[in-house]
Structures are given as structure tokens and as C-alpha cells.
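Working notes, structure below.
Omission of a single protein chain aside, the complex is shown with its protein chains in their original locations.
This part shows subunit A:
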Amino acid sequence: MTTPLLDVSDLTVRFSQDRGKVYAVNGVSYSLARGETLAVVGESGSGKSAHVLAMPGLLGTGRYTGAGAAVEVGGSAVFAGKELIGMPEAELRRLRGSRIGFVFQDPMSSLNPVLTVGEQIAEAITSHGVSPRTAEARALDLLDIVGIPEPRRRARHFPHQFSGGMRQRAMIAIGIACEPALLIADEPTTALDVLVQAQIIDLMKDLRRQLGMAMIWITHDMGVVASIADTVQVMYGGRIMERGPVRAVFHDTRSAYTWGLLNSLPDAEMHAPSLAGRRPRLRQIPGQPPDMTQVPVGDPFAPRNRFATHRCLSETPPLQQVADGAPGHLVAAWYDLPQVLRAVAHRDASPQALTEMGT
């Protein structure tokens, strides 16, 4: 087996604020192969963004934490043979934008409003030791590659003259400017309308093929995951709950949280409602997201999980290969979900009984 591009082990992230500590990431380990697309899903506070952005040193910049919050990152993240955790900032900065590219959710706040789009792309290239003239020509190529029409004219425009979709394309041009081995995309389509989102997803798929780069795509949208991912990693309470090939996780779900997420979505094949008669309810996950200021104990999803056992509440389950599952399909659970679901289905034959996944 070849060495992975990224090898993460026991990564932890803590924020210290005036209200106390936030246990944002609580021991995350995995590896990413060259050219692999990993989708990281989870809700706010799951640690999905925090753990990814901690690695290239982006958490201390104030983008994701309030000003004044101290960040402690522990564990290890080895990227192309080099340890990122504890790497001096100057070295990290060289890595960012050359070997690791970024695309963020909101291009308007990531782009500089007083520089033209062409200047910003060229700057991303020259800062890594390319002559300005070459960089300028390359910037035009990149605008063309990301599907911006009339690159020569558009390069002279400022970000506010671009539509939301075009700004995200410009952001992507900067992200891939130095042909990174890894592109980190943090909710890159969340702020976009569905038609523009579809275009951006298609573009990213093309670029991935052309450049052979690996991608970590952070999202909360299971549809987007199904569309782009090779591997999916479901996070909750700062931990990985389930991880594996996308088909295995969707069709042979082993974590009650993943199951709850997938089943709480409306069914596109549902019958149209009529004014008379009770309309079907969604299968909601009861309760509220965990309080991340508490020292984590046990399975973080246990308080919302009707299948939880006493052990789930007190002891943290390790992330382990699913015994009879696809290779690389891992789950952190003390319960056996397929078995539990069979038992429930047997006990109450009506699917209505599963509407509320709580007790």
C-alpha cells in the first residue's frame, strides 16, 4: 500500500473562551489517499470544520473562532510526509496555497474587495515564486479553466462585479492556482442557489479529474455527499461516528446518528398531501445538539439515541471496522444497528413507530 497523502491521528482541538473551554474535536484519526475525495458531514459544533482547518493552521486566524479565543491543537497530522501540528507559521503559510488549496463558503469575505479578480489570482501564484508576467498569463488560463467567460475582460473586474456563482469560480481558481495535492472545500456551495450549486459541483468534479488532486469537502448536505464523495465521514460531538465508502455508509448504515440524518430527510417519492387527512411526519431526531463546553463522556449521540445502552452513556466507543461490512467501513457504536432495527421492525410492524426515534 502506498503512503497516504494525509495521515491524521488522535487530533484534538480545544477553544478557551471567557465562558470556559469548548471541546471541539475529541480524538479524530483517519487517512486520505492521493486523489481521494472525502466528504465530512456533520452539523454546527460537530467538529467537521474545526478539525480540518486546525491542520493547516487556519483556526488561530479568527475566521472560525471569536477574537481572543485561544486554540489548542493536539495529536498529529502528517501531510506528504511532514507533520503539520506544531509546524512554524512561515512554513505553514508556504504550504497553504501551494500544496494545500482552499475554497470557502462565502467568496465575498474571502476575496479582497479592492483588488481585481485577475490580480488576486496572479498574487496567489507569484507568492509562490513565479514571475509576474507568467502569473498574469496563468491567471487568465485559470479563469478559463473554471468557466469564467471572456477571461481577459473579467480579470480586470472587482469581486463585487461578479455574481455569487462567478465569485465562487474565482475562489476556486485561486484555490487550484498552484495545482495543490489537496483542496479543502468548506461548504463551498451552501450559500449558492441550487442551479449554481450544480454547476460548481460539476466544475469541481472536472478539476479533480484533470488535476488528480485529493479533496476534503465539508458539508451538511447528504445530497451533495452522495454526489461528490468517494469516502464519507460522519461527525458528531467532535468525533467520527461512522466512516467508509459512500455506498456502504448510505446503504449499510451502522451509526444511529447517520441513520437518523438520512431518515429525517423528506422522501421525494412521497405522495402529494391533500387538505383532508393527516400528512406524514418526518422521522425527526429528538433533542438538541450536545453542549460542547462539557467534558465529553461516552458516545456523544447517546442522549438523543433511543437505541443507546448504559454503556453508550458512560464509555466512548472506539471507531472500528464493521465486522461484516465493506472494507474501510468503520463505526463507533456499542450497539449493532442492523440488529436493533430488525428487532424494532419485528416488535412494531408499523413504520410509524419509527417516526420519533426517541423514547
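As a working rule, a residue touches a chain if its C-beta (ideal position, glycine included) is under 8 Å from a C-beta of that chain, and two chains touch if they have at least 3 such contacts; residues count from 1.
Keep this in mind: contacts and distances are computed from a predicted model.
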item: Name per UniProt, for the chain absent here [options: "Cytochrome (Ubi)quinol oxidase subunit III", "Chemotaxis protein CheW", "HEXXH motif-containing protein" or "Peptide/nickel transport system ATP-binding protein"]; value: "Peptide/nickel transport system ATP-binding protein"
item: Candidate in contact with the missing chain, chosen from A:Met222, A:Ala302, A:Leu319 or A:Leu337; value: A:Met222
item: Option touching the unshown chain, where A:Gly118, A:Gly260, A:Pro300 or A:Pro317 are the choices; value: A:Gly260
item: Identified contact with the non-displayed chain, of A:Arg279, A:His310 or A:Arg342; value: A:Arg279
item: Residues of subunit A in contact with the chain not shown; value: 43-44, 164, 193-195, 197-198, 201, 220-227, 246-247, 250-251, 260-262, 264-268, 270-275, 278-279, 281-286, 288-289, 304
